[in-house]
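Sharing a structure below in structure tokens format, with a few things to ask.
A single protein chain has been omitted from the complex, and every remaining protein chain is retained in its original position.
In order of appearance the chains are A, B, C and D, and numbering begins at 1 in each one.
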Amino acid sequence: MKPIDLNEMGAIGAIAQEAEGKWGMVIDQDLCTGCQACVAACSMENNIAFVGEEDASYGRSLQWIRIERFWEGEYPEVKMTPFQPMLCQHCHNAPCEPVCPVFAAVHSPAEDLNLQVYNRCVGTRYCANNCPYQVRVFNWRDYERPEPLNNQFNPDVTVRRRGIMEKCTFCLQRIHRAEDLAKAEGREVRDGEFTTACAQACPADAIIFGRLDDPESRVNQLSKPDRGYQMLEELGTVPRITYFKEG
Amino acid sequence: MSKKISRRDFLKLAGMGAATGAALTGCGPASRYVVREPYTQMPEYTFNGQSTYFATTCRECPAGCGLVVRTYQGRALKTEGNPAHPVNQGKTCARGQATLHGLYNPDRVTDPVSQSTRGSRDFSDMDWDAAVQVVADALSNTEPAAIAFLLGPAPDHLFDLVSDLTGAIGAPAPVRYGALSMFEARATLIQATESMLGESRLPVFDLANAGVTFSFGANFLETWLSPVAYTRGYSRMRKQEKRGYLVQFEPRMSQTAAKADEWIPLKSGTEGMVALAIGRLSAEVRGAALPRAFVDVDVAGVAEESGVPVETLLHLAELLAGAERPLAIPGGAALSHINGMATGEAVLALNAMAGNFGQPGGVFLSPVPPNVDEYHHPASLQEMGAFVEQMKAGDIQVLLVHGVNPLFELPNALGFEDAMKSVPLVISFATFPDETALQSDYIFPDHHGLESWGYQRIAAGTDRSTLSGAQPVVVPFYNTRATADVLLAAFAEVGGELAAALPFADEVAFMQDKLLPLVENKDANFNAAEINTFFAYFQQLGGWWGNQIAFTAPAQNTLNNAMTVAAPEFEGEGEFVLLPFVSPVLAESGANKPWLQEVPDPTTTVMWNSWVEINPDVGHELGIENDDVVRIVSEAGAVEVSVYLYPAIRPDTIAIPFGQGHTAYGRYAEGRGVNPLDLLGLKFNEAGDLAYASMRVRIEKTGRKRELARLESKIGVYGEGLGEEH
Amino acid sequence: MADTVSLLAVFPDLEPAADAIDKLRSLGLAHDQMNVISGIPVTEAMLGRPSQWTNVPRLALGGAIGGFLVGLFLVFTPLLYFVPVGGQPIIPGPPSVVLLFELTMLGLLISTFLGVFLDSTFPSYRPMQYVPEISDGKIAVFFNCPEDERERYTQAMTDSGAETVKEAEAQQL
Amino acid sequence: MIKNIFGWLFSPLGRIALLIGGLTVLSLAVWGISLTQASPEQPIQFPHNRHVNFGIQCLYCHPGASRGPVAGLPTQTKCWGCHQQMQITETSELLKPLVQAVENNEPIQWVPVAIVPDFVQFNHRPHIAAGVNCEDCHGDMTQVTIAENPQVFNMGWCLNCHKEHSVDNPELRTKLLDCGTCHY
Partner (left out) sequence: MASTTMPMEHAHSEEAHLREQHLMLDPRPRGEMNAMIMEAMHYTTWKFWVVAAILGAIVLVGLFGSWGYMIAEGLGVAGVNRPVFWGIFLVNTVFWIGISHAGTFISAILRVFKSEFRRPFTRAAELMTTFGLVQAGFSIFMHMGRVWLSYWLFPYPNQRQLWPNFHSPLSWDLLAITTYLLASTMYLFLPLIPDLAMARDRTAGGWRKNFYKVLALGFRGTEGEWTHLRNAMNIFAFAIIPVMFSVHTIVSWDFAVATRPGWNSTIFGPYFVIGALHSGMGAVIMVLAVVRATMKNMKYFIRPEHFDAIGKLMLIISMGWAYFFFNDYMVQWYGGDKWTEALLHWHEAGPMGWMWFLMLIVNVAIPWLVLWNKRWRSNPWIVFVVGLLINVGMYLERYIIIPISLTINRMPFTWRMYEPGIEIPLSIGTLAFFILLYMIASKLIPLVPVWEVQEGQMAHSMKKFGRETVVTVSELE
């Protein structure tokens, strides 16, 4: 049995930085301009299908990252709340994982990430129901990409077919590529050596990805406890993404 | 030269790997009977299963961001920003990411074709020799003065080639146009800059170091001038020791305004007046002598005209007066009024008062790009009007169009489509079957930007003289040919003395010729002794840029003359002022990329369609609900579009995004949404830019409904169905 | 046994059948030399017969234990290949209880069901001694008696109220 | 209808027919499965055994294996490098397709033998680096002409090897048994 860790139990505000972790992300909502470059970059990197107008208007778009915004007040004192990119939070205690009957949504002990094994998925969609962040998307149909659009497929990422749940992987293929390279060269992965597609594209540098277990990493350096918070941290899911409030 | 040839061969070889693509799809068990083709010869720098990266320049908009494209076995997989490139420093926008959906678009023009009658879509394939002959005949059999080239804002090497070509045969210089330059009111911005800073160039605003920024309708986070560069600037502005402060003045909350600390919803066209009033109040707050420029400003009158209360003006003036490095930016919508010139000058006057010309966090003149002496600005709408008149008068016998889609990007009122009927021969070099291409006699498709050579001069967005280089990252997918090569071949076909004026085997030879002067300039990101090495570096690094920060700002005392900004004038009848704005994700040419269609609009989260933004209170007053289809009628035309009740727009203003409304341009764009340019009239400001923000329109209900595809929840965001709608 | 004959006496009701069984006993037949066939469950006590031995409860218990063991195996299957989920232990406590319960019950019920088959040697489609009237509520007493005493037994049955007494012939049901 | 079925079933002939039917279905299934396992038709009956017996290393023709995910098929230029110096190239019937391909500069259409499903992200490099020999997975090439798979590349087979190689290294074991190592 593992020892009881109050951080993990959510008893004292479950700060991911303090709990163990490997990969993490910092999203600065003050910088995020809502430009959707991350959305496009993610789709291009991860072979995400487009679903067309009808399905998109019915909540079936497949983006792994979405940018939320709400309104405060009424005209003329109306204000848009800060853009809030929502993607898989890669919870340490992910509610999506235990409910999958076939181990398709599992935790990666090696990378401390939340995995979705596409080929194992049978499509019960329980994980999506149980995700408090609603960041899982389901392939409601075979969304064909007509020739020759399929030439753009990234060979490092499985192309999903109908009936499969999918979600952000923290660009696991890039993690593996970098780790493989580092191992071939006999060293550790350097901070900033690679990054996720969304962080790479982000023109405002609002998304920073890196190692949580390296105190020198940019992700850890950027931590500003007064501004940082985690989504729905009261649930004790121990997310790996820290958001910075505006201002 | 040998290097070049080997590279091109390599690309051809690399293309053969494309067949393996089929094996990589699907999440089922892979078929056992997949065929794999090895390379016939292993290309240089390539290992099995490893990606190769090529630097090039993004052609989705004229800003000229540097890209690094990941290719794998001859397929382009992913675009990334070029980290060394001075414009975007490794970043891209959504459009840059989606450029691959242009490259692999299923609706590209695959072969040179002739069309039986214009608009019939009855194409017959040609071979390129015949196509070159058509161009050669057109060039040789037509009186030079009757040959007109209409080019887009990119790429610049083609513009240079066509300039040389027209110069050689004595034809009129090529005309360049792009809808973005119209929306940015570039001509007005340049003229205002000339009158305030003394040089006819685009200004650069050093957002990154600004303390307090007043943006008058400049949507620099979306499409304005160089959005990625300005977004970087914005990011750094916020990350300063003392967080930068942003105030946005515009009638509708744009994406940029959404990021502003304060949004001042002033009446459209009163930006200049408000700038002057703030200038005056600010000078008063500081207690310094009132500059002459602000003497005539009637603050109360401005408050009444603009709808911004005096207290707000005063508050803003105090903010400005107390700021360390204030900055004021004039945006396109503010300049696109009858009073646009005055507005531009008034906003720049705020900078002058702050004394930030040439200072960090201030205003600079954009560095002159290398290998030219001046900035070739795109045609203003008035100039385009003159061009159309020429066409109508029958002065143009041959029209060659490249890189621009005038039938979509020009207001209907200008009558380009009619004018085309008076042109006997129209040749389009479009990559995609856009509206203009379909109204042409021939389409001789150019490569996609990622299959093309070229360079692009950076007009705005960098602090140093920059020439961004483009090279093919994949072998051309279809039977397309570079327009520059077609023109050179045609020119050679014409033969004689003329051909000697452009003695180049292909566009690469031409480019090398144009780059030759730069070899001498050693103060740059790379040095090379001779042109071949230079060209290799130019490809490898994605362009050439100087080491020196080239900001210039001649000192001028510009506040000595009294300034006034007239009240805006509006055209036509109707309760509402129409504010067309450029869709931040689609812009002028993104509509045919399915992933861009599905990327939600940043402010409304609408996908795959157009909408009209109406203030909810007005909507309820008129009995208009979300998703109702309404008819927007102006003097110039009418469109039918679904309503989005947008909480952050002035009640007297409605807004429609520009980007959709194609009647051609492939399956993903065609028949989707509306084009707000159909509603615009033909009033110009002093600089010749269209006063597009001054059109009055009225709304008619149609009784129909068409649901907009939104990413957001109407329930969760607007409380719809919860009995607490607003 | 060449010198015995199987007889089948059919009675309209319980009383005569019970009488007949008493008579058979007094004629010297042991309990295991006779059997009763009825259309409703007639308890042994009603006919004065000894309790029937049944293995069903024991089989049920065995099945339950078997099910429990299968459940136990399933509970520990995660040890074959560690896949952590949601920060929960590899072998979760409460869900294991659910698993054990369900499989125990499944084992119990299946073995009960099969126990009936086993104990009653179901299914058997061989010819058997039977009279279809018993499904109309009659009660048949089936016994073996010595060939030479057949008349005596038949008479005794008829006296007790048997409707028919005949030689039991195995027939296809 | 049901009567027919029952009657049919109870007759001895019916039972035999049933048996035959069942056997047919079974053997069809076995045949179908064996079809999927058989070596496919190749454009050239490539003799691996001969090449290996000449002393040519695997990595000479499949160099990608030591560097990255894909071992790769040799280009025909590489084949030609040796073959153009050999007499047999001109005479051999077997080598005709190669000569043809080189002359026409057309790629040879090989049918891959050792493939994993596309939802498995396999990388050769770490396997080679960990000291796994080619023949451990691909079989002894001195014994075959066209490559044949000595085993089905399924997950249990992968896992067994991963487990064996990480018995005494818990950290490595975590990595090697992680779903995300192969599936993403």
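Throughout what follows, a contact is a pair of C-beta atoms (placed from the backbone, for glycine too) under 8 Å apart; a residue touches a chain by one contact, two chains touch by 3 or more.
Quick caveat, the model's predicted, so the values are computed rather than measured.
Q: Can you pull out the displayed chains that the omitted chain is in contact with?
A: Contacts of the omitted chain with visible chains: A, B, C, D.
Q: Looking at C:7, C:24, C:103 or C:156, which residue reaches the missing chain?
A: Touching the chain that is not displayed is residue C:103.
Q: Per the definition of touch given earlier, which of D:131, D:156 or D:170 contacts the omitted chain?
A: Of the candidates D:131, D:156 or D:170, D:156 is in touch with the missing chain.
Q: Which parts of subunit C are in contact with the chain that was left out?
A: 35-44, 49, 52, 54-57, 60, 74-75, 77-78, 80-81, 83, 85-86, 88, 92, 95-96, 98-99, 101-103, 105-106, 108-110, 112-113, 115-117, 119-120, 122-126, 128, 130, 132, 134-137, 173
Q: Mind pulling the subunit A residues that touch the left-out chain?
A: Within subunit A, the residues that touch the unshown chain are 55, 58-60, 66, 68-70, 86, 95, 97-103, 120-126, 128-130, 132-134, 136-142, 162-165, 232, 235.
Q: For subunit D, which residues reach the chain that was dropped from this view?
A: Residues touching the hidden chain, for subunit D, are 1-4, 6-7, 154-157, 159.
Rule of thumb we're sticking to: only the chains that are shown with their structure count from here on.
Q: Would you mind telling me which chain pair, A-B or A-C, is linked by more contacting C-beta pairs?
A: Contact tally favours A-B.
Q: Mind checking the centre-to-centre distance between subunit B and subunit C? Centres are C-alpha means, answer in whole Å.
A: Spacing between the chain centres: roughly 89 Å.
Q: Just curious, how far off is subunit C from subunit A if you go by their C-alpha centres, in Å?
A: Their C-alpha centroids are separated by 63 Å.
Q: Residue numbers in subunit D touching 2 or more other chains?
A: Residues 117-119, 179.
Q: Return the residues of subunit B touching two or more other chains; collapse runs of consecutive numbers into ranges.
A: As it turns out, subunit B has residues touching two or more other chains at 24-28.
Q: Per the touch rule above, enumerate the chain pairs that touch, sorted by label.
A: Result of the pairwise touch check is A-B, A-C, A-D, B-D, C-D.
Q: Per the contact definition, I'd like the list of subunit D residues that touch subunit C in the complex.
A: 159, 177, 179
Q: Which of the residues in subunit C end up touching subunit A in this complex?
A: 82-89, 92
Q: Any idea which subunit A residues touch subunit B in the complex?
A: Going by the criterion above, the answer is residues 30-31, 33-37, 39-41, 43-45, 50-54, 56-57, 59, 61, 63, 66-71, 74-76, 78-80, 83, 118-119, 146-155, 158-161, 164, 197, 200-206, 247.
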